[in-house]
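With one protein chain removed, the remaining protein chains of the complex are shown where they sit.
When the chains are written out, they are named A, B, C, D and E in that same order, and each has its own residue count from 1.
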Amino acid sequence: MKIRVIVPVLYSDELVGKAHEEYRACASGGVDVSAVCVANGTRSIECEFDAVLAQPEVVRLVRQAEKDGVDACTIACFGDPGAAAAKECVSIPVVGEGEAAMLYAGLLGTKVSVVITQRGIFPLVERIARSAGMDRRLASIRAVDTSVLDFSLASLPRAIDEAVAAVREDGADVIVMGCTGTGMDMARTIEAALEERLGVFVPVIDPTKVAMKIAESLAAMRLSHSKIAYPTPADSRREYRY
Amino acid sequence: MKIRVIVPVLYSDELVGKAHEEYRACASGGVDVSAVCVANGTRSIECEFDAVLAQPEVVRLVRQAEKDGVDACTIACFGDPGAAAAKECVSIPVVGEGEAAMLYAGLLGTKVSVVITQRGIFPLVERIARSAGMDRRLASIRAVDTSVLDFSLASLPRAIDEAVAAVREDGADVIVMGCTGTGMDMARTIEAALEERLGVFVPVIDPTKVAMKIAESLAAMRLSHSKIAYPTPADSRREYRY
Amino acid sequence: MKIRVIVPVLYSDELVGKAHEEYRACASGGVDVSAVCVANGTRSIECEFDAVLAQPEVVRLVRQAEKDGVDACTIACFGDPGAAAAKECVSIPVVGEGEAAMLYAGLLGTKVSVVITQRGIFPLVERIARSAGMDRRLASIRAVDTSVLDFSLASLPRAIDEAVAAVREDGADVIVMGCTGTGMDMARTIEAALEERLGVFVPVIDPTKVAMKIAESLAAMRLSHSKIAYPTPADSRREYRY
Amino acid sequence: MKIRVIVPVLYSDELVGKAHEEYRACASGGVDVSAVCVANGTRSIECEFDAVLAQPEVVRLVRQAEKDGVDACTIACFGDPGAAAAKECVSIPVVGEGEAAMLYAGLLGTKVSVVITQRGIFPLVERIARSAGMDRRLASIRAVDTSVLDFSLASLPRAIDEAVAAVREDGADVIVMGCTGTGMDMARTIEAALEERLGVFVPVIDPTKVAMKIAESLAAMRLSHSKIAYPTPADSRREYRY
Amino acid sequence: MKIRVIVPVLYSDELVGKAHEEYRACASGGVDVSAVCVANGTRSIECEFDAVLAQPEVVRLVRQAEKDGVDACTIACFGDPGAAAAKECVSIPVVGEGEAAMLYAGLLGTKVSVVITQRGIFPLVERIARSAGMDRRLASIRAVDTSVLDFSLASLPRAIDEAVAAVREDGADVIVMGCTGTGMDMARTIEAALEERLGVFVPVIDPTKVAMKIAESLAAMRLSHSKIAYPTPADSRREYRY
Partner (left out) sequence: MKIRVIVPVLYSDELVGKAHEEYRACASGGVDVSAVCVANGTRSIECEFDAVLAQPEVVRLVRQAEKDGVDACTIACFGDPGAAAAKECVSIPVVGEGEAAMLYAGLLGTKVSVVITQRGIFPLVERIARSAGMDRRLASIRAVDTSVLDFSLASLPRAIDEAVAAVREDGADVIVMGCTGTGMDMARTIEAALEERLGVFVPVIDPTKVAMKIAESLAAMRLSHSKIAYPTPADSRREYRY
């Protein structure tokens, strides 16, 4: 089974190296994982504009993946940029990290809080929650107040504080890390810290991992998205320029 | 007052000629209306993929409009492609036709049906309705079963039939034309036909007109969108490539 | 174009003088604005009972406006008293300030807070938000804790504090002034204060202004409410006594 | 225990005679039931305008009831005209027939259909359903297509047909009679007819009865509505004229 | 009229003695009230597991009640354990305390807070609120932080503090006591304390009382639940073992 991770930000050697390692760690044994980056866009996705720039590239890369015989793709960003359009253009499963994470949150708890880098991304998170049917169960969104690029191990204490506050003050019983950094097993670390500070197990969901697992499962079941919901763009008279 | 209409499809002389005429007819006296088309994209927008292709261009054109001293922009497409991203990038008001039409439908009736060209656009219409808070009041979406490019006066009888059925069978009391063709006053014609066939006045909303009116009103009140909801993309370290 | 503002409180020279001035300032050049008050009712509307007393009068005044050849009416109260009944009785557009303000809030932001005079009005504001489809996006309602009649420039610092708290504590990104006083441009002043204190632009919506703009736009488009949603009361056998 | 039924339509000897008989039949033994009509208004309530005319009178009559030492009031109309305002003005319980019927429907089934006289009342029924939290469980509203005044035993077959269709076509499993006529036990008759035609018991709710039972129960428990939700109109400076 | 209270916890002499007294105090004069306990289960219901253990017993006891000629049953627990299944198995009305309390809360206020013993029951309360259509009006759930078995007069000051905080901080205007202890008129005491501390009347709902009143009313009207919504389990081939 081949899974390709579409990383919707600009290539850097460091990023792709770490990412590869991380994605492979998520996948089951025997799964062939590859990762690609966009040629146009930004170094991180922190608002709708960043997503808009990445989307045509995401679609192009998903189409290429299908041509390469890949079995399923994930889009490595909580905002799911280009996911709906990509589903229109291919038959193989495409899984956004945001939709994947919200789905698992719904399964593991009753009230979810999303911990994210900055307040500017809140509207985007709310849109993801709403389209996953989780808006009524969204306890809060909390920001670590750093940029995606500066998000690192140094952000960990603040992320833990926000997750603890989400449980204590906002009524959350499951946490989704809207940004997990790269090359770290941050979700697991926060989960352990929560258990220690709260005295009770609260799952912390890593979108990268659950997207990978859903992609594997769809490929294994040979199940994919509806072509009524995501119709193939078919009209050749429309003169695509792109 | 200057209003610019961003037409998110590829330029053709015929399109722009008709469009100009139509947009000017919508505007109040003394308003300077201009229209521009995208350089990349498709000849019509009929799915998420088409929207994705147009969006970077829409943002570029809205930014240009602000530099040109334009007071407000409308996006001439029911799917509001690029509207959220464009609001992030500028301070002048940006009004999508879809959000504008749904808002006026909520004001004029209690249950709305959207008449659109094809079933493939239904999910997109549902998303627009949901983000406008009108999903609970959406009576139905009905398709004329033609492509946007073939939508013309010849489609009128079918559009009227669908609007009548929306009222009689689906419980609609206000109609939104998700596609109005270009250079025709189709909404008004359907409104008259509905009154004749149903014996009662049912408003038929033309998204182009109401978007223009909202844009004018925002410019007149010097009111614009929230910079918390639509934060300016500010991080220069992120190396935009586009 | 003639617009009439229905002021659903008892006449006083001072009120009508200030109101006239304010409503004219809202309207576009060339629009003929008139204002009328109710003969029965109260000096302010602060609960459902006050609204109930004003409503028959509001309907009577809207009917008179239609007979006088007026093109559209606004109802100058956030609670929209009598708006639905008035729409039944006439064909010209009738715009409530509450519904107008909530719809523009939806256009300009993602989470709205309404700043109002007293807690007693909260249920009424919630009803307005729900019927505008904005209940899921209502961040909070906050009270300045003064009566409508005492609401004045002296209330401004408290109103600003509440608006700031709505943004900082409740997650609002757009503010609606549920009461704006009369003869002051309070919304604009609060908007400026918010920008100074928060360092970011947050729109503050003045219901009087947006209702006027929507009324103008409907009159200009010759568009009005659905006669299925708001059916004309027709049965002469029912012996109206009023 | 004294219960007063506020009949929000104009007095006629025939109406009050029948009504008295009916309301007494609903009440428990030993309850002293009285009924009063409005002095201004219409002979039936079929739209928002009719409700608006009746409301000031309803409030006046509820206040009088409290002065007369009555323990609870019901408002004998599915639209609950004046219910919220009346709750503000008194401390004794006030129960609208619409809210009462929708709440009992929620208790007895999962999907409710309301059978009503005319389509013009649909928006009013939807508002009642929404404020009772039953909008998501409203299977349909169906009209017998007669006026309230002509609604009589002759309307019974049509009402039964609509109730049967609500179950078979719309998925309803409980029926609310939005109009029950006067002096007839219509709900019970329809219930029996449904059981015969469908082969299964489907409850048919008579709003008059359930409102009476809720009023009795509140009086018995000495429980009444919240004075935060329905604050007493207190400001004497406001110069009530009515 | 005979009403039976199904107490879904294990029998103790003390419990049943107090309970009997309390249930009789709730009932109208002339109503014959009996109470029974489960033979399997737990001494209190504080989570889904406790409910699961009690449910088969609850159904057995409700069936027995119908055979004994009882007119209606209530289930004496806020979680309504076994209510839906019991409705399937009998024709007499069955009323859960949770659904009854939420329904009366909706009638008496606009925003409800539920005061309960422990946080572990929150998800269960949310489910009750959702199925009663009250989730959008749930201001908060607050815990007294004691177990059901330890809940007693000594818990009263804490319960009052939580109710006051629900009004002041969470916006509640009506309180539901999710646990009322046994043999005390706690709701009434808290109501009086709230009025003293807040200076305004806030109803405090005792689920035991309102369930009894609804049961009486259904029995009096000879009205029961829908057999489409709660179909009788009929297939004899299925070999029930229990």
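Assume a contact is a pair of C-beta atoms (placed from the backbone, for glycine too) under 8 Å apart; a residue touches a chain by one contact, two chains touch by 3 or more.
Everything numeric here is computed off the predicted structure, so don't read it as measured data.
Q: Among the chains included here, which ones are touched by the excluded chain in the whole complex?
A: Hidden chain contacts in the full assembly come out as A, B, D, E.
Q: Which is it among D:110, D:140, D:155 or D:217 that touches the chain not included here?
A: Spelled out, the listed residue whose C-beta touches the missing chain is D:110.
Q: Suppose we count only contacts with the excluded chain; which residues of chain B make the list?
A: For chain B, the residues touching the absent chain are 122-123, 126, 135.
Q: Which positions on chain A touch the chain that was left off?
A: Residues touching the hidden chain, for chain A, are 28, 91, 95, 99-100, 103-104, 106-111, 132-137, 167, 173-174, 198, 200-203, 205-206, 209-210, 213-214, 216-217, 220-221, 223-229, 231.
Q: So that we can see where the missing chain sits, which residues of chain E does it touch?
A: 10, 39-44, 46-53, 55-56, 59, 82, 84-85, 88-89, 119-120, 123, 127, 130-131, 147, 149, 228-231, 233, 235, 237-242
Note that in this section only the chains that are shown with their structure count from here on.
Q: From the C-alpha centre of chain B to that of chain D, how far is it in Å?
A: Their C-alpha centroids are separated by 43 Å.
Q: Please compute the C-alpha centroid of chain A, do the same for chain D, then give the distance between them in whole Å.
A: Chain centres of chain A and chain D, defined by C-alpha means, are spaced 51 Å apart.
Q: How many angstrom between the C-alpha centroids of chain C and chain B?
A: Taking the mean C-alpha position of each chain, the two centres sit 26 Å apart.
Q: For chain B, give me the residues that contact two or more of the other chains.
A: Answer for chain B, listing residues that touch two or more other chains: 110, 136, 173, 228-229, 231.
Q: Touch graph of the chains shown: is it line, ring, star, complete or other?
A: Basically it's none of the tidy shapes, so other.
Q: For this entry, which pairs of chains touch?
A: Chain-chain contacts present: A-B, A-C, A-E, B-C, B-D, C-D, C-E, D-E.
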